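Every protein chain of the complex appears in place save one, which is left out.
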Amino acid sequence: MSPELVYALAGVGLCGIGVSGFLLLSHLLRRLLAFNLIGSGTFLVLVGLAQHRGVPDPVPQALVLTGIVVAIAATALAVVLIRRYFHLTGRTSLAEDGDGRS
Amino acid sequence: MWRGLQVLLTLAACASLTGVLAAAVLSAAGSPPPSKLAEQLAASLGRSGVENPVTAVLLNFRSYDTLLEIGVLVIAAMAGISLARTRSLEDPELRSADTLLHALLRWFIPLMLLLAAYLLWAGGDRPGGAFQAGAVLAATGVLMRLGGLPMDFVRPGLLLRLGLVLGFAVFLLVAIAGAMAGEAFLAYPPGTAGGLILAIEVVLTLSIGMILLALFVAAPVINEHEPEEGTGS
Partner (left out) sequence: MNQLLMAGLLFTPLAWAALCLLLDFRRGCWLSWLGMLIQVLVSLSLWFAVASSGGFFYALAGWEAPLGIALRVDGLAVTFVLLTAAVATACGLHAGVYLDARKPWQRYFWPLFWFLWAGLNGVWLGADVFNLYVGLELISLAAVGLVALGGEAAALRAALRYLFAALLGSLAYLLGVALLYGRFGTLSLAGIDGLLEGRDPAAAVAVMLMLAGLALKTALFPLHGWLPPAHGIAKSPVSALLSGLVVKASFYIAARLWLELGDRLGSQLLAQGIGMLGAAAVVWGSWLAFRQTHLKQVVAYSSVAQIGYLFLLFPLSYAVAEPVSLLAQQGITLQVISHALAKAAMFLAAGNLILSVRSNRVDALGGVSHFLPFSLFSFGLAGVSLMGLPPTGGFAAKWLLLQASLASGQWWWVAVLLLGGVLAAAYVFRIYRATFAEDSDSDDFFHPPKSMEAIPMILALLALGLGLVAEPVLSVLALPFEVPVDVAAVAVQP
């Protein structure tokens, strides 16, 4: 088992933790952080799995760069929405009708 | 108790999901080597205009992804400016009172700007490039904001919108220039790839820095409001 494969499996673990956090938590910022965990886990799988034979491959590295930028944009949009929502209502979760899922 | 059962079920489901994913990863790793993409890439690197293969992939081979991704950034920035309804930039409560940071800024800012320029230049043949440099530029702006320096250039107005869209617009113009010259969309005319990539990266750095900074810095209060359709006046 090469080191890169360990990264990939760690990424899988992060995804699992992120998904459980997203489903179980109700505070909006924490759910956003859970998303970022899932995103980081996915990027780890992308670079780890593709390069597990030890040969550096620029394509997944470029894909991860793109993915990070897209994740930043989405996270920033979510943060702005959450900030304005909090400013208008004083609430930090969507759980008005009791469900924590999307 | 019902909640505890729910939590347990969710955790069990996530654990099994993790197990399935791990099995998939191991199965994919155990399979025979995939297609010969890496060799094709190494063979074409010379014609791409840069020596760093990641930059070549980002700004030449898969430049359409990069173009759309800049679009995504611009969307987030637009949504940020249009929604932000927090206190004004000039609100004294939001300005930092950290005089140490304010004093250190006169050392930090030139160094960070130099670092951003280095990262941009280095992207040609070693790790670096527009995104990294843009992120450092944005971090510089954030430090300035935290240190209490006035930042008029991020006040929403024509100048800010121009800064946001400049990188994207230049990239798009280069893309259509290639098509006008008879090649495909986003293709660089032969021999000009290196210079065009550098030009695109420079404006991209400025734009990305501005976008990330605009997302961080609050915009002035918008006092207007629009009721939901069919309710109110």
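For clarity, chains are labelled A and B in written order, and residue numbers in each chain start from 1.
Going forward, a contact is a pair of C-beta atoms (placed from the backbone, for glycine too) under 8 Å apart; a residue touches a chain by one contact, two chains touch by 3 or more.
No experiment lies behind these values; they were computed from the predicted model shown.
Which chains here would be touched by the one that got left out?
Within the full complex, the chain left out of view touches A, B.
In the complete assembly, which of B:C14, B:L120 or B:L186 touches the absent chain?
Final answer for the missing-chain contact: B:L186.
Which of these touches the unseen chain: B:L9, B:A23, B:L114 or B:M151?
Missing-chain contact among the listed residues: B:A23.
Could you pull out which residues of subunit B are in touch with the chain that's been left out?
These residues touch the chain not displayed: 20-21, 23-25, 27-29, 31, 33-38, 40-41, 44, 60-65, 67-69, 71-72, 74-76, 78-79, 81-83, 158, 161-162, 164-165, 168-169, 172, 175-176, 178-179, 182-188, 222, 224-231.
Could I get the residues of subunit A that touch the absent chain, sorted low to high?
8, 15, 22, 28, 31, 35, 38-39, 41-42, 45-46, 49-50, 52, 59-60, 63, 66-67, 70, 73-74, 77-78, 81-82, 84-85, 88-89, 94, 96, 99, 101-102
Convention: only the chains that are shown with their structure count from here on.
For subunit A and subunit B, let me know how many angstrom lie between their CA-based centres, rounded off.
Distance between chain centres: 16 Å.
In the complex formed with subunit B, which residues of subunit A make contact?
5, 8-9, 12-13, 15-17, 19-20, 23-24, 45, 49, 52-53, 55, 57-59, 61-63, 65-66, 68-70, 72-74, 76-77, 79-81, 83-84, 87-88
Spell out the part of subunit B that touches subunit A in their complex, as residue ranges.
Interface residues on the subunit B side: 7, 10-11, 14-15, 17-18, 21-22, 25-26, 28-29, 33, 37-38, 41, 53-54, 56-58, 62, 65-66, 69, 72-73, 75-76, 79-80, 83-86, 129, 131, 212, 215.
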